[in-house]
Every structure is written in structure tokens, then in C-alpha cells.
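A single protein chain has been omitted from the complex, and every remaining protein chain is retained in its original position.
So that you can tell them apart, the chains are marked A and B in the order they are listed, and the count of residues begins at 1 in each.
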Amino acid sequence: MKRALGVCYYPEHWPEEMWARDAAEMVSVGLSWVRIGEFAWSRLEPDPGQFDFDWLDRAIETLGGAGLRVILGTPSATPPRWMLDRFPDMLAVDATGHPRTFGSRRHYCHSHDGYRDAAAAMAARLAERYGKNPHVAAWQIDNEYGCHDTVLSYSAAAKDAFRNWLAQKYQSPDALNRAWGNVFWSMEYSDFNDIDLPNLTVTQPNPSHELAFRRFASDQVVQWNAAQAAALRKHTDKPLIHNYMGRVLEFDHFAVARDLDIASWDSYPIGFLSDRLEASPEYKARYLRQGDPDMQAFHHDLYRAMNAGRWWVMEQQPGPVNWAPYNPAPLPGMVRLWTWEAFAHGAEIVSYFRWRQAPFAQEQMHAGLKRPDDAPAPGTAEAAAVAAELRDMPDVGIAAAPVALIFDYPSSWAWNVLPQGADFDYFRLIFDAYRALRRRGLSVDILPAETSDLSAYKLVLAPGLGTLPDPLRAAIGQTTCLLGPRANLITDELSIPMPMGPNLPGLKTTVSCVESLPPGTARPVTGGGAVLHWHETLEGDAETALEMADGAPLMVGKDGLHYLAGWPDAALWDRVIDLLGLDLTLEDLPDGLRLRDTATHRFAFNYSPDTVTWNGTSIAAADVVWWPL
Amino acid sequence: MKRALGVCYYPEHWPEEMWARDAAEMVSVGLSWVRIGEFAWSRLEPDPGQFDFDWLDRAIETLGGAGLRVILGTPSATPPRWMLDRFPDMLAVDATGHPRTFGSRRHYCHSHDGYRDAAAAMAARLAERYGKNPHVAAWQIDNEYGCHDTVLSYSAAAKDAFRNWLAQKYQSPDALNRAWGNVFWSMEYSDFNDIDLPNLTVTQPNPSHELAFRRFASDQVVQWNAAQAAALRKHTDKPLIHNYMGRVLEFDHFAVARDLDIASWDSYPIGFLSDRLEASPEYKARYLRQGDPDMQAFHHDLYRAMNAGRWWVMEQQPGPVNWAPYNPAPLPGMVRLWTWEAFAHGAEIVSYFRWRQAPFAQEQMHAGLKRPDDAPAPGTAEAAAVAAELRDMPDVGIAAAPVALIFDYPSSWAWNVLPQGADFDYFRLIFDAYRALRRRGLSVDILPAETSDLSAYKLVLAPGLGTLPDPLRAAIGQTTCLLGPRANLITDELSIPMPMGPNLPGLKTTVSCVESLPPGTARPVTGGGAVLHWHETLEGDAETALEMADGAPLMVGKDGLHYLAGWPDAALWDRVIDLLGLDLTLEDLPDGLRLRDTATHRFAFNYSPDTVTWNGTSIAAADVVWWPL
Partner (left out) sequence: MKRALGVCYYPEHWPEEMWARDAAEMVSVGLSWVRIGEFAWSRLEPDPGQFDFDWLDRAIETLGGAGLRVILGTPSATPPRWMLDRFPDMLAVDATGHPRTFGSRRHYCHSHDGYRDAAAAMAARLAERYGKNPHVAAWQIDNEYGCHDTVLSYSAAAKDAFRNWLAQKYQSPDALNRAWGNVFWSMEYSDFNDIDLPNLTVTQPNPSHELAFRRFASDQVVQWNAAQAAALRKHTDKPLIHNYMGRVLEFDHFAVARDLDIASWDSYPIGFLSDRLEASPEYKARYLRQGDPDMQAFHHDLYRAMNAGRWWVMEQQPGPVNWAPYNPAPLPGMVRLWTWEAFAHGAEIVSYFRWRQAPFAQEQMHAGLKRPDDAPAPGTAEAAAVAAELRDMPDVGIAAAPVALIFDYPSSWAWNVLPQGADFDYFRLIFDAYRALRRRGLSVDILPAETSDLSAYKLVLAPGLGTLPDPLRAAIGQTTCLLGPRANLITDELSIPMPMGPNLPGLKTTVSCVESLPPGTARPVTGGGAVLHWHETLEGDAETALEMADGAPLMVGKDGLHYLAGWPDAALWDRVIDLLGLDLTLEDLPDGLRLRDTATHRFAFNYSPDTVTWNGTSIAAADVVWWPL
């Protein structure tokens, strides 16, 4: 297959006379895909039942006619103002009870049946008209589920739906009371209709109550998406896609993906560094204009796991954004680097956001490939450079990675509900592990917890996996596995299992005590490195592979199965990986350099602000180099 | 008398077949008391008016039959879900107007008469049944008043009750207007029903209004507790107890204590260090696994003052808790140390919380003496060690301390309402003074402001005592007294008195100006030490005992009565104590070591993470040693 470039475009924002010129210029830059339509409801149905598709017909014809393949978005993320007259109770409600009102986007509650049906009906109408249109080559449903914290809603609709969900799951209040341990603090219910959403309680609600709500809320997103997917599939056989947002964990992306054909995500490396990464100010200053060296790769690997390897970058940052606390410009070269990194991780399409910076409204300061005055912004030349490189190069393919990391959304909910320490965050833990692998030059696959075959890997890591599913448990013997910290320590209902975890096959070790640690209290490990944030006491006669300076076991196991009883700092992660004695080349990369192996090439990406030398090659800041394998 | 150990137990959480074994094991560990029942309402009255006491009968019989004395709790802190159907308006409301809903605990407003009566009726019913039960040796009313900020409620019930309270106190709106100075900003009222609770105002409400609300709110807790105490006393003559929580100041514990027989508190040294102590990260790292060296002792001394010396630790931390920002495990030995420290301060009973860690619900990560899987946690051995030591040792008794510190809840409210500087907190000020005494090896008594006899003491400190009551004022001449900073500077209504304070007998000094100081602006004192946070300008011809580097008087007085016009740092506290020329041995203790003298012994507690040597004795980290006096 041929990797390709695309761009997001809003014909409704520009005079119609500009469309053809825009389309021609996209093609000349080397773009071949264009996403449109996903926020245009007020132009498609200006008044209830009054549809206007003519402009969209012409836009698709113009873009398609120029040789571009169109991704058409359903506009459900932006219901028009009149929709609120029809469904005054469709708004989500925040945890303090305030409605989240009209005036921006994503102003709907996933549990509101009326609006969900209206959104599906609009999708059906679009698919009826464009499902067989030769220019429309793919569909995007909605936009960035969960963005702006829109998964958890405390509306009346959500409350009713939650009660139904509970009734279906538990069948009787007594069963629910037992499952949740509601005898504690007299929290027992005699009727499902007595159960409220877990907000506004005096102190922490029952974590089982909260986890049930989190599962429910994720299911609501899945159903919401499924309704539109079903509506679309009646009229089209083009692939269905959703564009996920980075570090959004409030719904299970694997579950949403089951109703889709291709996964995609929106990659904003510099925005994410500023807005959603725990790191020191010094670290953030170093990567200010490049983004974190692992954040993009992590999401690439994550989304590659969703739909049998088919994934895209639907929105790629091409310049400064508007929404992070601080919004610097990319270092020259980074747009090209990010694009190539996506391809090296297997992206089919990388689509820049957006064609031309809009001069108005919320995102007027969000750079595009073109400036508001139609002059090219720096991103254009970098996109064109990638397009030229793509033309001159065979497809790089995708190779199976030698190591894998389990990523599990319910575990993130469980630890969010019951962190037991202010700094325990599932994403942080997983991402630290991922970074550790990448620092050693390894390519990584990410796997869901439902995986049952690990035989392709030389190492599988599962830190923080709350509950180990049986199929994965059965697969553990197939390769070297490292579980922990905090792995298999809870039941599905978020209680402590008997026998207590991690309860691993052939590994006689029990976590007898857990401790959370404040900053500045790292605990030293014999031989180097330290434990941060989280430390467990192990009991049992499992063989000790690594111990704390006080002699307590930290890593135990043998024959390929190990358990790690603390959150390692970077130095300790290095030692842990070394200790596993893998049949792999572990690199010692310059700071900021990262590698990725595809089916055909090894890529090196220099995220550092300085030239680095590796393997005899000097690589400039923001440069990408590759070697055939 | 014989000091003894106990434990908190929840038979309703465990299969009945485990009860007898649990009871036997408690006895074998050396425990002789067991607290039960305080959260079990949904099991005692599963549906309105449908009572089930059979299980409790059997639990008491089993525990009592094994030789344990039972403390029976009234379950009013956890009204069942159906109670809200009866009293939909019983919930407390937070300062922003949100109800604090069902789903955890303490979901009631102290001003709701209906629920207060229902809670008292339940207490009466329990007392009718168990008031003469030979195994039931004491009663606990409710649980941790004020925990989770539950004293201040802005409900409709609270508003009505506040208006009544004001009408009774002031008799006429004009009297209230004058008392509060409502002419200021045209805040005058013509009807008590026009007066709202002091929340949601545009800027700070009248501090007199706020202080009245704080007094009212405290009174509501007192009445709430009194209603149950009265109900219980009709049917039992066993002692009544409440378990206070550490550093809760929103109600007057002395006032609640008047309706009780024994004070108790819940001591979580490591949780409090993390959650409710102002200290540097370095200090908190040093005492991470031991807790603050003075926090427990302070509360022990405070609660000893409540009921003629009768006090207990009702809940003693035995391992990591779940509710603080960070939850490390105690250093080995600390459970024993904490227990002995309580006995050395006069506790009759120290009761661990809890017997076995519950595997479900909110506190599933809160360690007990036993693990969820019934294996012993580290606390068990330490409890058993104390039990053995107790058996081999005569009772240590209680000695009157040589120095006393006045502690006054209304002063804490006054300064909370009118801090005049972001860092002025009454507890911090008092606790700094307490630490200073303890660092010098002194045992301390805490006294309420209503005290009228100081003759037993060589020194009495009253920092931050807003208003000096007449009896205490009269007693000042009996011994060396040090008042200030901010002592006797306000009226009961929180206005400035005429003549201006401190207005002390025989001490011609007036506070003519007060200043609050940000961090980093400590003011030097001649001879060493500095003033932090708060500094007063003194006027008058009182003799100067200590002066600021700029020559201003800082401490004035003679003949045993002194006034201190600033908040001392640690070095200055040392100097102040030295300067008073007390007929006391002032020790120079190693960092982290603390002493306590009982009637029979001197105890030394090593809170530091290192071995220390004192008085020729080497004392290991977390160790306790004692010498007969």
C-alpha cells in the first residue's frame, strides 16, 4: 500500500470561489485526502427539517474533481442551537450539577436517546446521499469523543440510563449490594431507582459505585458511536473512522473500535507537552518546540492495536495551536519528523489540521498549512517535502515489534477511582514503561488486556493491569512477562480478591502491603535506581531478582515470569530491562533520539534541540534519517 | 487502674462463622475491648420500622462470651437510603448551595430536627435492648463529628435554626445590629427572618455574622449529641463516649464533652502528617513513616482535658491508611510507640482500627491488624508486644504537668473568620507553642479558656486566645503566664474592645497596630530568633523583656505576667521559654526525641528515623524506653 497525506478543510468557512483553487493547491502540495463536514450541521440543516446539501454536493465535487479523496464527517459533535429547543434536556451536566450549555461544541449527553437518534438520523441522511459517491472514500463519525471531559455526565438522562444499566447487569439490588460491599457504611439499596450517580457525596463514594459509573459511561460512548455506525453502514461500504484525542482515557477505545474499520487520532505534540504531560519545567523547556519524544509514538502504537493495524493520524499539528497553556511554534523540521514518525509506526494517512487558519472564532490562533491571508505557513513546505519523499520511496510496511505493552482502559478507571496515592496515574505508569523501552531503541506493540497470544513477543510488560483476564493469564507462559506494580490486585468490581494478588501461575508471591510515596521520598534499590510513587511489600518464596536497599524483594520470578513491586525511576527501568536477559539488542541512545523499525527500514528521529551522533551518523535537530534493514 | 487494648470490629462485614474465631484471636493478641455497630443501621433496620437485632445479639454474645468488653456505637453517622425518603431535606448543603448527597457517610444536617429525633430514637431502641447487657461496657455516639467538613451546613433547616438561635440570643434585630455593627455598609436588619446564612455574599460577610454562625453550628453539634446522650441515659448507666477526629476545630469539643463521660479520639499519625500538617517537604520526608512527633501528644493532652482526665484512643492507626494524599506504612515499631505514647499521656484504652482490613468499599486499602485474607498484618505483633508489656508493668498513672496551654475553640473560629493574614491559623499557632514546650522535654496539660485555677502550674501559655474570660483573668496572678500574640484583642462579638487589648492586669501595654507577614519576611529579634506571620506594635510603659532588632518591644511584662507581640520561629520560642526563668529543667533533646512524665515513669519516644542517644541511653528509631521516676 501507499502511505499518503491529507488535510482537514472547512469549505463552509470560505467563499465558494476559493474552493477550486484550494483543491488544486492541496494536490500540488502532494495531499491526496481531505476531511470535511464534521462541524457543519448548522449549514446542512439550518432550521429543523430544512436541509441544504447543495453546497456540500458542490464542495465534494470540487475537491473530488481535483483528485482528492474525501473523508466525510458526521456533524454530531456540534448540534445546532435549534436542537436544544427540541431536546432541552440533551445537555451534559457537570459533577457539581451545572448544565454544560450551547456556545462551543460537544454540548450533548451521550445518554440522551433523543439526540442520539437525531444524530444517527443525520448520519443516515448523509450516507443516503453520499454513501456511494465516488469521491467519498471514508467516513468519520462525530469528533474527538471525550474531548473537553465530555464522557462523564451527571444529567437526568444519564441517571436513568445508569439505573437501567445497573438493573441489567446486577438483576437485583441485593446482588449489587453484595458486589459493591454496600454493607459498609450502610450504603445498601433496596431499589435500583434509589441509586444516584456518584457525584456530590459527602466524602468519596464507594469505589465500586464509581467504577460501575465509569464502565457505564464508556458503554454509552460505545453505543452512541454504534448508532451512527449502523446508520452509515446501511448506505455505504466505505470504511468508518473516529478521530480519537490524545491521552483521553474515559472510554474504552478498543470497544468503540469494534464498530469501526480504521482507528485515527489527532496528534498535537507541542500542545500535549504543554497541556497533558507530567514533567519538570526543565524537561518541558528542552522539548518545547518538538513535543515529547515518546508521546506520539505511544499513541501511534496504541491505535495500531485497534483495527487490525489500520490506523491514521486524522489531525496533525502543523504549527502553533491555540488551546494549550503555552503555544510555541514547532522547530523547523518537526512537521516532517512527526509525519514520518507516524508512517514509520504504520499510519496509512497523515492528515494535517487544517488547510487554512480560520481568521475567526475559537481556533483563530490555531495555525494551518496556510495562513489566514492565504500565504503558506511553514507547515506547507514540510508537508510537501514529505510528499516528495514518499513518492521516491517504497512503502515501509509494518513489522511486528519484539516487545509489547498491555494497555487497559478499565485499569485506568480503577486506579483513577482508587489511586491510594496522589501521584498514582495509570497513564503515567504505562508511559514511563513505554519510554523506558523506547530509550533502549526498541519498537513496541501495544496490546489490549483481552490478548490471548503473546508468542510473537520476546517481552510483554503489564504494569498496573488491575485484573488479569484468564486468556492473558493462560498466555503468560509463552514468553518473558513482567507484571506489576499493582497488577492483578483487584477484582472486576474493584475489591480485593481472595487469595490476594498478584496470584500468578507458578509465582509464589503475595502483595501484603502497598504504600504511596510523596515526591522526595524515593527508595533506593540495591545496585542503583530507586522506587518512586508506589511500593509494595512482597511475601512468599518466589526467587528475588532485584531487591531494595533494605533487603526487601522488589522484583521476583524466574522462567520468564516476573513481578515488579514498585514504580521504577528511569535508572531502575533500565536495570529491570537489562535484568530480564532478553535476546534483543538494547541500545544506548543519545538523549532525545528515538528509533523505529518497520518492515523495510530503521528510522531515527532526533527530538533533541541539538545535533546528535549515533551509529556513526550525525543527525541534526528535528531531522529524520532511515536505513534499509 | 489497668490500661488496656481494644479493636474496632464489624461483624456485619464477615460471615457469622468467623466471629468466634475472630473473638478468640483478639483475646489471644491481648485485646480486651471491641467497638462495634457504629455504621450498621442498614442491617439493624433494613426497611423503615423493620428491625433486626438478632445478629447483633449474637455478635455481642460471641464477643462478650470470649471475654471482650463491648463498646456499642449508635449508627447515626450512616442513615440508610430510605431515611432520605422520609426526610428529603435532611442533607447538609455546602457553601455553594449543593446538597451533600447519599453514597458515603455523614450525609445529614445537624439542624434537621426530624433526622435528629430519628437518630435519638434509634439510640433509645439500642439502649433499651443493650443498656443492661453485661457485655456492653460503654457506648459511642455517632462517629467523628465534623469529619469531611460536616459541621457547617447551609441548608434550609440550618437557616431556620440559625434565625431562631439569633432571635433567642439577641431578642431584637436592633440589638443584633448594634452587636454586629451592621450600620457598616447598610447591613442592618429589621427582622430576624431577613438574615441569611453567611455564604455566597459578594465579598466577605460581616465577621460578627460569620462568628455567630460558627457558634450556632457548634451548638447544633452539641444539641445533636445531647439528644442521643439523653436517649441512652434513660436505659443505661455505662459511660458515653464520642470519638473525635484529629485537628477538627469546627465545634467546641469541651461543650460536647459535657454530655459525655469519656473523651476519645482517632489517631492516625501518618495520615495526619500527609493530610493536615503545615510543614516543609523535607520535614514531612523525615517523619514520613512515624508521623509528627507532637501531633499525637497534643491531641492526647487535649482530650485528657475534656472529661476529668478520662480519655481513650478509639481508633489507632496500625498500618497504611487510604485517605491521605500519600499513604506509606509505619516504620516497624511505631504502632507500639504510638500506643505507649497514648498510655503515657493517660489513655485508659487504645483501640486499633480495625481488626481486619475490609476487602471492599471505600476503606479497602486501609490496613487493619489483620489482612483481608486473614493473615496477620504487621500491627498485630506490635499490639501483642504492648499487651505483653502492659501485663508485666504497673500502671503508669497520670501526673499533673508543670506547664499548661490554653486551647479555645471559639478563638479558632474568630481567627478563621478574621485571619488578617493568609497564614494566621489558630491551630498552627497553638501547635507551634506546644512543640516548643515538648522540644524542651516538658509534659503539658491543655486547659479550656474557662479555667479558673492555674495554681498547679509553673507556666501557663495562652497564645491567640481571642477573649480572656474573667475567671481566667482573675487566675493569671497565680503563676507565670505568657499571653499573646493576639490575645484578648477582641470582644465576644468579634469587634475591637475599648480599651483596646490586651488590657491585662498590671501590664500597661496596648497593641496599637498589627501586621501580617508573608513567607520570607521574618523579622529579626535582638539576640536571635525571628518573628513570622504576625507582628504587633506595643505601646505603653510595660517592662521590655525581649525586643525586635529595630528596638521595638516584643515581649513585655514582669512578675510572672508577660505579653508576646509576635509569632515566634522555633529559635525564638526557645529563647522565650528560657527567658521566663522557670523553676523547671529544660532539656536539649535530640531531634525527634520526645519525653513524657507519668505518675511513675519517664518515657522517651524516638520519632526520628535514626538511633539517638540521650541521657546515656541509646534509643533506636521508633523505640520507646522508660525509667521509673
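Heads up, the rule we're going with is that a contact is a pair of C-beta atoms (placed from the backbone, for glycine too) under 8 Å apart; a residue touches a chain by one contact, two chains touch by 3 or more.
Just so it is clear, the model here is predicted, and its values are computed rather than measured.
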{"item": "Residue in contact with the excluded chain [from A:4, A:197 or A:367]", "value": "A:367"}
{"item": "Among A:21, A:98 or A:132, the residue in touch with the chain that has been omitted", "value": "A:98"}
{"item": "Touch criterion as defined above, residue of B:420, B:526 or B:618 at the omitted chain", "value": "B:420"}
{"item": "Hidden partner chain, touching residue among B:51, B:184, B:283 or B:627", "value": "B:184"}
{"item": "Hidden partner chain, residues of subunit A it touches", "value": "10, 12-13, 39-43, 46-47, 75, 78-82, 92, 96, 98-107, 147-148, 150, 274, 281-282, 284-285, 288, 319-320, 322-323, 325-329, 357-365, 367, 371-373, 375, 377-378"}
{"item": "Positions on subunit B contacted by the hidden chain, ascending", "value": "96-97, 180-190, 194, 196, 198-209, 418, 420-423, 493, 495-500, 510, 512-521, 537"}
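FYI, only the chains that are shown with their structure count from here on.
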{"item": "Inter-chain centre distance, subunit A versus subunit B - centres from mean C-alpha coordinates, in Å", "value": "47"}
